Structure formats: structure tokens, C-alpha cells
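Just one protein chain is left out here, and the rest sit where they should.
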Amino acid sequence: MRIVVTNCNTTREMTEDIVRGARGAAGPDTAVTGLTPAWGPESAEGWLDSYLSAAAVLDALRTYAGPPYDAVVLAGFGEHGREGVRELVDVPVVDITEAAAHLACLLGRRYGVVTTLDRSRGQIEDSLETAGVARNCAAVVGTGLGVLDLAADPARTETAFLAAAERARDAGAEVLILGCAGMTGLERTVARKLGMPVVDGVGAAVKLAESLVALGLTTSRAGGYAKPLPKHRVWGQRAAPPDAPGTPGVREVPVPQGRQS
Amino acid sequence: MRIVVTNCNTTREMTEDIVRGARGAAGPDTAVTGLTPAWGPESAEGWLDSYLSAAAVLDALRTYAGPPYDAVVLAGFGEHGREGVRELVDVPVVDITEAAAHLACLLGRRYGVVTTLDRSRGQIEDSLETAGVARNCAAVVGTGLGVLDLAADPARTETAFLAAAERARDAGAEVLILGCAGMTGLERTVARKLGMPVVDGVGAAVKLAESLVALGLTTSRAGGYAKPLPKHRVWGQRAAPPDAPGTPGVREVPVPQGRQS
Amino acid sequence: MRIVVTNCNTTREMTEDIVRGARGAAGPDTAVTGLTPAWGPESAEGWLDSYLSAAAVLDALRTYAGPPYDAVVLAGFGEHGREGVRELVDVPVVDITEAAAHLACLLGRRYGVVTTLDRSRGQIEDSLETAGVARNCAAVVGTGLGVLDLAADPARTETAFLAAAERARDAGAEVLILGCAGMTGLERTVARKLGMPVVDGVGAAVKLAESLVALGLTTSRAGGYAKPLPKHRVWGQRAAPPDAPGTPGVREVPVPQGRQS
Amino acid sequence: MRIVVTNCNTTREMTEDIVRGARGAAGPDTAVTGLTPAWGPESAEGWLDSYLSAAAVLDALRTYAGPPYDAVVLAGFGEHGREGVRELVDVPVVDITEAAAHLACLLGRRYGVVTTLDRSRGQIEDSLETAGVARNCAAVVGTGLGVLDLAADPARTETAFLAAAERARDAGAEVLILGCAGMTGLERTVARKLGMPVVDGVGAAVKLAESLVALGLTTSRAGGYAKPLPKHRVWGQRAAPPDAPGTPGVREVPVPQGRQS
Amino acid sequence: MRIVVTNCNTTREMTEDIVRGARGAAGPDTAVTGLTPAWGPESAEGWLDSYLSAAAVLDALRTYAGPPYDAVVLAGFGEHGREGVRELVDVPVVDITEAAAHLACLLGRRYGVVTTLDRSRGQIEDSLETAGVARNCAAVVGTGLGVLDLAADPARTETAFLAAAERARDAGAEVLILGCAGMTGLERTVARKLGMPVVDGVGAAVKLAESLVALGLTTSRAGGYAKPLPKHRVWGQRAAPPDAPGTPGVREVPVPQGRQS
Partner (left out) sequence: MRIVVTNCNTTREMTEDIVRGARGAAGPDTAVTGLTPAWGPESAEGWLDSYLSAAAVLDALRTYAGPPYDAVVLAGFGEHGREGVRELVDVPVVDITEAAAHLACLLGRRYGVVTTLDRSRGQIEDSLETAGVARNCAAVVGTGLGVLDLAADPARTETAFLAAAERARDAGAEVLILGCAGMTGLERTVARKLGMPVVDGVGAAVKLAESLVALGLTTSRAGGYAKPLPKHRVWGQRAAPPDAPGTPGVREVPVPQGRQS
């Protein structure tokens, strides 16, 4: 079977890392295709990024022209779009946020999530809640590291992860979840050091996607995830200026001309 | 003060209707500016539409070049994007979904929402939950009418609304909410016929936005709604083909080449 | 329009302070009338006071003989009576507890309440819960100051508020609420020092009351808030001795002749 | 031991019925003293009545001059005041609403409440929620009969109870609760006809009060139920006119001169 | 890898059916070993049966002497024991109740469970709640058929299932779960007739077990599922008489000599 794994941002190196992680988890008969959105944020760190990413991922799947596939894995931890992709495609869709939580529930009474910036905690909490698996979540804890900082200094990342993990454990977590696709691979070393199972969402989602395909199950059309209605939709403005930090003439932080608080 | 009211879809007639409703509710010193996204769906009816709309609304506000404004009203009932706009702009942001619920909670012990298609119920439920006002929601009920059908036959719309309202009342609702920006104006006739208060989200959001501005309050930056980080973001693919129903050569319903269930 | 703002206790100085705060928030066309109950506690600090206050406020509104009014604001933070007043009067009723929470939900993902004595926390929690807005409340924290101590030493009040606010922030609050009508006015200085929005319930309730009146909305009679049934009711005992501390012949703390634990 | 059982209204016949029920449940060494408030509503049917009743019951206990007692039973189903009485007296306090629910939880997985008017349902739901026993409540159902109608036609009361009980059973109730002190005595006949246990709150509260006294337990002072602070309190207006239906010159339904909806 | 699939009752034909279902779902490299408890009930239909079964399943695994295994699947829908097995063995443990719910959450917003007797609904609800996946459960519905009746008349079973499924759908279910291991195999025909995905817990649990093993994950020892303490335990009374229906000299229904209600 073939699984398309979508990155939620436009950074191709991160897609490659994610695909590597996905292939490490996939069964011998599973091919993994990585998909990088043609537009969107270079990393998703906050609500604005997340909504931009959701539309870009939907567009990437809508215009996908590669070989047929059997399932989609959405590799943005805490990012939006999950339910829209379920409407769009006819194959099972598994988001790494929910996937990690589903498996974590099988391994202990309470789980914790260790993520990047504190600002991402709210999105993750909401994503777990609407996915129906928040009940046993003891804590979502930030490491203070940005998405693109994770790979820069692996030792610092591991140290920050272990410190955040202790806080999650104090809050009652018996199992930990890597709260960013960019942390894939870290689970092995930290699990040993912590003496606790650590779940990587990318691997979890690949196995759940394989499971659904093997069982012949796919998204229900009877209710909320019916197919999108046929209608006129335009996917992005042709001439919209990009955001780019530090580029002359381009606003670094978009601020409208409203009242300043 | 000036309030920018964003439509969540690209249908300009609907923006005009919404602006008319907003002006009807606005105080004498409030100017209302309508904003129609330059891209996105012609109507938002489902998760895919909602995520597409969220990015388009963010882009419209990001590139907004009109007169300064003091608050934003998001006029998509149950649609995504609320938290992203809170990050983006420095002025108060009020979504019509939450606004209607906040006022409804002041008018009765339980409220009900009457919306368009049944498929939109899930989004509305999730939006109320994460906004923190779902506790007193007795039911979200669909009328079976699409967004663009509402204006076509007002008598049919009213009949369908009244029938759905009875179901909400049976579930315990003491107050009703118009579950679509396109229903604005209907509240007066149906309230009389039902003998119950009926809250229009557009009017509710305008009054809440005016209230926050008058009190000098705006979104907290201390936590989840910090400003977006400066980074490279691309807002839509330059050459992405639009979805258009019935147009030769364009897919009516986007289906990837995956497995068919 | 005219709004009647009811103090929950018999201390007229406090009514005047509250009216001053309400007038500061009210629009140019809004007249504010203060109403002090003719009986009840001199300050409400606990459940017994709160229930005594509720009946006294209802009696004050029942026997009100001033100019016609368009809305009622109940200015007892966490105090009882809200639903009874909704039954009694035909105009919108807004309680400052719920009002502050409704606006706070629009400004951040989680809010905190800073109140007077720790003993009041339970009432506030219950009031937010039944009003339907407790979901996003991160914490209710006491300052240790009594209601009538607040005005005595403004510097001490501010210091105590800031210390309690830190505890609320640690619990996840991104927005703060002044948890006593007697704190009105404090919001401006502490908001600046904390770098967070601070909501005063009196101002919030005035704006919500104005909003409901402007939209032509009032309490639903279809359900729990139907009009009181006509029946015989006696409002207070003619010859009941008051509680008064330190007065010879009057019990300071009412204790029946039951078993002492 | 002696238990004071307080009626929540001023109708002495109802106090006598309640005392009779309480004595039927009390152990051989328990004396039961009935207490009728000197003021308040003739029956409590709604929020206004409930808050008026709460203050009147507190006043009755505050000025109680009878023999010493060991516990208080509050015999108003769904009525307010419970927490205030816990502050006031040093002996255990049991409210018949919570008492019935506590015992019902021991008899089946879900319980239902059958009460008088539909308008009382909200108060009962809130009372169970804040008492901490709402989780297993399947439904609160009204019979449509007023408090003072219950005794008028026992056959009609039983028929209405059985019809409402069926609705509670359909909602999942395995145990029923008599939702009004005035129904005391009905439990035996309806339990047989329904084939389900039926709990009377008055009897339940007497047994729970006896249990607490026997175990030497009373209300915690460490937290929310600390003793009322010594302060000036006035219990009712000396010259307030009573409400009386049909009496010339007295308003049947109290309506202030505000806007009419 | 090898998975041990435990039947929760002593009926070997049912073990064989379950093993057949498990093998149908298992990957090519997975061996499935069935395990029938040496004692316990012939079918588990109620709380007493469930607790008896839990101890018997634990004993069967404790004294298991077959080939080494990599995971355990507990094939009693809604039955107890899950957490005890997690303490006992060092390999991943997946219960079919939670497994079906985890996969169902990926396929629709709300799922429903169709089970055997109505009396089993409570156990299933509690099992889903404590497993952390009850939030999206719309309904648990009984078919009225006993466990051992399921295989007797497949046409009747299918008819009863479809009727119960309609009730679950009316309650909001978009996905269905087979609520008994003895229904394994039914999912294919009913899914087609209902136009909804139907999840079989046995297949779901096998895939989740394979997933955990493949990812190198097993139960956390850091907290609630620490290893059982070494101590003296006796597993069943040597001379306890069995329950056997219709056997002379053996009580059909065990009733102690207490009060008869």
C-alpha cells in the first residue's frame, strides 16, 4: 500500500526527515510518499500559521498528481485541517496528534505531550479535545524551542525535552508524546533516559493508517465528513505578497492599521 | 469607531447583506466596512470550505489597505480562523458564533442553534466548545437549506427555520441563535412567531466589538495569542486551478486517485 | 436608555463607587441609577451573606419606585439572585460575574479571577459554572482582603491584587477579571503592570446590558425564567433583630443552640 | 438526638406533612422539630421564590429559640440556602435534594427526578451539579402540578407521577427521586407500580443527618464554609408590602416600570 | 510476532470464532494463539460475570505455558481486567472495547456501539470512559440478543443489529462498533447495508497490538501499571461449587439468605 505523508510547512528538509521517520515505522509492503505544500508557512508555530497550513495542505492534496495512494498521514502536530482532508479524499486520514494520543492511551493511564513553543499548547489541547482523546491527557508542556531549532542542536533539544518531560510526569503523565513532527527519532533515547514509553506521532499515524487500510475501513460519509459540495472555490490569491522576515519592502510582522493596544 | 466585518466567502452579495445587518446593529458613532476575501469558497459549507475560508480571511486582513479600524467581526458562523486573526491584528476580534452564544447565555438557561446543512453542525459544536460557551447549548439543528439558498426563497427559509426551532426547543432551548450570517434579519419575524428571543450573531458581534473598544480592551498577548513570528510565508499558489462546478475541464468534486471505498 | 445598577449590600458609599464605575463605562445616551437594598448585609462575604443579599436585592427591585428603566445590572461578584431577577423584571438582566467572564473569553484562551477573601472562591466558581462560562476559567484566586478593606488602602489592594494575579497567570490565565465590584477602577493600573487585559465586571455588565437593549433582546419566558406565579409572599420579618457586631445585647456571630463540634 | 427540619415555605400544613414524613424515617432515639419560616413564599416554585425562601430559612434558624439540636434537614427540593446554613450552624446540614441523590446513586447506575412544575427543573439540575452528584442523573422531569396541588387530589398526583416516571425511565433512570417535599409518602405506592426504587428526599436526609451525627462528623470550617463574619446585617424590610394574589391594591405579579418585551 | 487472544468466557467454540476473526485481521508475520480461561462463566453478560471473567483471564495468562508471545488481545467487549493484565505481562495489552473506539474516532465525529443485552450497556460505557475514549461515543445500544444466541440464527442477529444501528445513527453515530466479540465477521455485511463503516473490536485490537509491537512500545511501569507486588495470592477456591443452570442440587441463581425486596 502507499501512504502519502504531508508536511504542514514548506520546508523540504523537514518533509525528508518526516518521510524518513515514517519509513522507519512502515511495514515492508508500505510505500511512503512525502508531500510538501507549494505554499504556506516555512514552519507552523501558532494559530495563523496553522490555518494557513491547513489550506495549503488541502490544496496540495487536491492537486496531487502522483501515484494512487491508500491513506493520508497529516504530519503537523496540533495543526488544523484534519476534518477537511477527511471530506476531500476517499481513503483513511490519520493526523499525528490524534494518532500519538490513541496509542498513548493504550500504554498508561495518563499521557503528556512535550512540544516546541508554549504558544502551541492551546492548539494541541483543542486538537486532542475535538479528536475525542483529551480525557487522559495530563499536561501539554513546551520546551521553548522553535520548530526549526530542533534539528540545529540535538543535545540542547534532548536536554530541553527531558526537562519538560519531568514537568509532564509531575502532572501525572505515565507516557509521553513527541509534540512535533520534527522531533521524530528522539523517542528512542529519551524513553530510555526517562524510563517511560515515548510515542512519536509520525510512526503512530503510519501504523494506524496501515491498520485502517488492512481492515478495509475508511472515513464515514454518513454525517459530518460528507464529500465537499461542488462549487466555485479559488485557492489563493495570484498576486498576494509573501511574508518574509528581513526582506526590504516586505512587512516582517503583519499589522493592520488599527488601534494599537 | 470603525469595525471591519469580514465575510467568510467570496460572494459579494452576501457581504453586502451582512454589512447591512451589521449597520443595523451598530451604534451611531460606528462605521462598518465590509471585507470580502479575494479568494476562497463561494460559500462555506463543510470543513474543507471552512479551512480554505480561514486562510483567505487571514490573507484579506493581512493585505487590507483601507482606513484604520478598531475591531474585527468575523461573519462566518462556525467557520475557522478566529484565533489566527487574534494573533494577526492588534484590535479586538469577535466571531459571530461565539458572540451569539455569549448573548444567548444571558437570556435563558439553555440555547439552541438553527443552522443551514446538517453537515455544519459538527463545526459549530467544536467552535462553541473551544470558545468556552458550549455548556448551555441544548442542540445544534440543521434546516437542510444551503447558504446560498437562504435568500432565494424567504418563505421557505422561515418555514424551515421554524420547524428546526421546534426541535431545538424540544431539546431544552429557551433562546435561539441564527446559525448562519446569511440569516441576518430573520430574527425579528421568527422571534415573534416562536415567542422566544432569537439572537443574530452579526448584530451580537458588532455590539460585543463596540463594547470591548469602549472599555479599552483587546486581545491578550500573554499566552496563546502572541503575535505571529516573523518568517517566510506564501499565501496561496499562483497557478492553482480553481474548483468550479460544471466547467468543462475542471473537476467538480476533488477526488485524489486513491482507493475508493 | 436607563440602567439600574444594584449594589448587593447596604453600604451606600459602595453603591456610589459602583455607579461611578458604571457611568464611566456607559454610552452617552445611557443613564445609570444606583439602587442600594434597604436591608441585607453591609458587605457580602460568604454564602449566608449572599443569600441574604439575593432576597434583599429582589425586594429592592420589587418595590422600586423610580423612573422606568431598560435593563438591570447586578453588581455583586459571585453573589446569588441573578435568575430570580430574570423572572421578576421584563428587561434584560446582567450579572457582573458572568459579564466579566463573557468578555474575558473574547480576549484570551483562559481567564483568571482575582477576588477578595478565599471563602468567596466557591461561590464564584459555582456562579461561572451555572452561567455556562466556567470552561475557560483557569483559576479563582483570593487576595485575602475583605470587601470593605479594598478602598481603605489602595496601595495594599494593588499589591495584593498583583500577587494574586501572578498565581492566576501561573495557572494558565491570559486575561484577568476583577472579582469584586469594589475593585472597579483598579483595572487600568494593574493591566499596565501585568501586561494583560483586566476586565472589570461592572463595566462589562453595563456594555452587555446596553447591547441587549440595543438589539431588542430580553430574557426568555419560554422555560426556566417564566414570570413568578401570583401567590402570597412576605418579604422579611417585621421584628427580626439585626446582626450587629459589638452591639450590646446583639449576638455577634449567630450560633444556634446545637451541638458544638 | 434532635433534628430540626425546615420547611422552605410558610405553609404550616406542609411543614406538618414533612415532619410526619421525617418522623416516619427517623430512628427511635431521634426527635424531629419542624420549623416554618416566619416569612417567605407560601410555596417555592421558581428562582425568585427560592431566593426569598433561602433568606427566610436562614433567618428562621438564626432566630431559632427552641431546644438544642444536633442536625438540620432542609426540606426544600431544589431550593437555595444549603451552603449558607452550613456556615451558620455548627451541626451537620443535609438538604433533601442532595440527600435523595446520594442514596439513589447507591441503588442504580442512573437516577431520575420527578418534580412539580417544569420551571423547577433548572434549579434542581444546578443544585445537583453543585452538590457534586449530577453525573448519574439521567433526567429531571416535571409533572405539571404545583406544590400546593399535590395534596389536593392524590389520585391525579399519582397518575401524573407515573407518567413522568416513564419519561425518566426512557432517559435511562433506574431509580427515581420524589422531586418535592410535598410528595413525601408517595414513594411506597409508586415504587410498587413502577418496579423501581423510589427515594424520598425527606427520609433520605433524616437518615444522612443521623449518620453524620452518629459518626461525630460536621461541616468543615477549613475553606468555603467558614463561620459568617461578624458584621451588620438587616433581615428584611420593616415595612415592605407583601405580595398577595387577588388582594385589591396589591400587585399580583411584581413588574417594575421597565420596558415590556 | 505472536499475539495471544484471550476469550473472556469458557466456551471454546467462541474462542475459535474469535481466533478466526483475529487471524483474518492479522498481518502475514503474526501468529495468533487463542486462550480460553480454565474457569469463569460460559458467557459474560453482566457485572458478576465480568468480574469473574477478569480473574479467570488473569489466571489463564499467569499460568500460560505456551510459546512466547509479543502482545495480548483481550477479547471481551466491555469486560473487566484490562488494567490488571497490563500489570501482569511485560508486553502490550489491547482490549477490544478500547481498540474499536480508538479506530472509530478516526473514521467519524461520533461513533455508536451495538451490543448484546441492554444490561451490558453500563459496563461498556464505563470501560470507554476509563479508557479515555468516551467523549465521541453517541450511544451504546442493545440488540436484545444474548452472547450465545448470536451465532444461533445469523439472519435474526443481522436484523437485530440493523435495527439497533438505526437507533445509534439517530443519536448521532457516524461509525458503528460491534459490541461483542461474538459478532466478529458481521461487520462486512452490515457496513454495506448501513452505508457506514463498522468496526470489529477483535480486528481493531489485533492491528493496534501489531502496531505497538512494531513501534517497540509497551505498557508504562511509571505509575499505575507497575508490576504486581510479590505476595501470597490464591487463585480460586479448591472446592467451590460451580453455578450450573437446571442441574439438580445446584442453585440456578445464587441468592443469599438476606432480605427479599
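A, B, C, D and E label the chains in the order they appear, each numbered from 1.
In this text, a contact is a pair of C-beta atoms (placed from the backbone, for glycine too) under 8 Å apart; a residue touches a chain by one contact, two chains touch by 3 or more.
Predicted, not measured: the structure shown is a model, and the values here were computed from it.
Engineer: Which residue among D:9, D:50, D:116 or D:219 touches the omitted chain?
Structural biologist: Answering carefully, the residue with contact to the hidden chain is D:219.
Engineer: Which of these touches the unseen chain: E:25, E:56, E:105 or E:164?
Structural biologist: Considering all chains, including the one not shown, the answer is E:56.
Engineer: With respect to the chain omitted from the figure, which of E:21, E:40 or E:108 is a touching residue?
Structural biologist: If we include the chain that is not displayed, E:40 is the one touching it.
Engineer: Which chain D residues would touch the chain omitted from the figure, given the whole complex?
Structural biologist: Chain D touches the missing chain through residues 25, 27, 83, 92-94, 98, 102-103, 105-110, 129, 131-136, 169, 172, 174-175, 188, 194-197, 199-200, 203-204, 207-208, 210-212, 214-225.
Engineer: Could you please point out the chain E residues that touch the chain left off the display?
Structural biologist: Per the touch rule, chain E residues meeting the hidden chain are 10, 38-43, 45-52, 54-56, 58-59, 61-64, 67-72, 80-81, 83-91, 118-119, 121-123, 126, 129-130, 146, 213, 218-219, 223-238, 240-246, 252-261.
The rule we apply is simple: only the chains that are shown with their structure count from here on.
Engineer: Quick one: compare the interface residues of chain C with those of chain D and tell me same or different, with half as the dividing line.
Structural biologist: Same; most numbers are used by both chain C and chain D.
Engineer: Scan C-D, B-C or A-B for the interface that duplicates A-E, counting it as a duplicate when over half of the contact pairs agree by residue number.
Structural biologist: Matching pair: B-C.
Engineer: Computing the C-alpha centre of each chain, which chain sits at the greatest distance from chain C?
Structural biologist: Following the centroid criterion, the farthest chain would be E.
Engineer: Just curious, how far off is chain C from chain A if you go by their C-alpha centres, in Å?
Structural biologist: 44
Engineer: Could you work out how far the Cα centre of chain B sits from that of chain C, in whole Å?
Structural biologist: Going by mean C-alpha positions, chain B sits 32 Å from chain C.
Engineer: Could you tell me which residues belong to chain A and also touch two or more other chains?
Structural biologist: Only 83, 122, 129, 218-219, 223-225 qualify.
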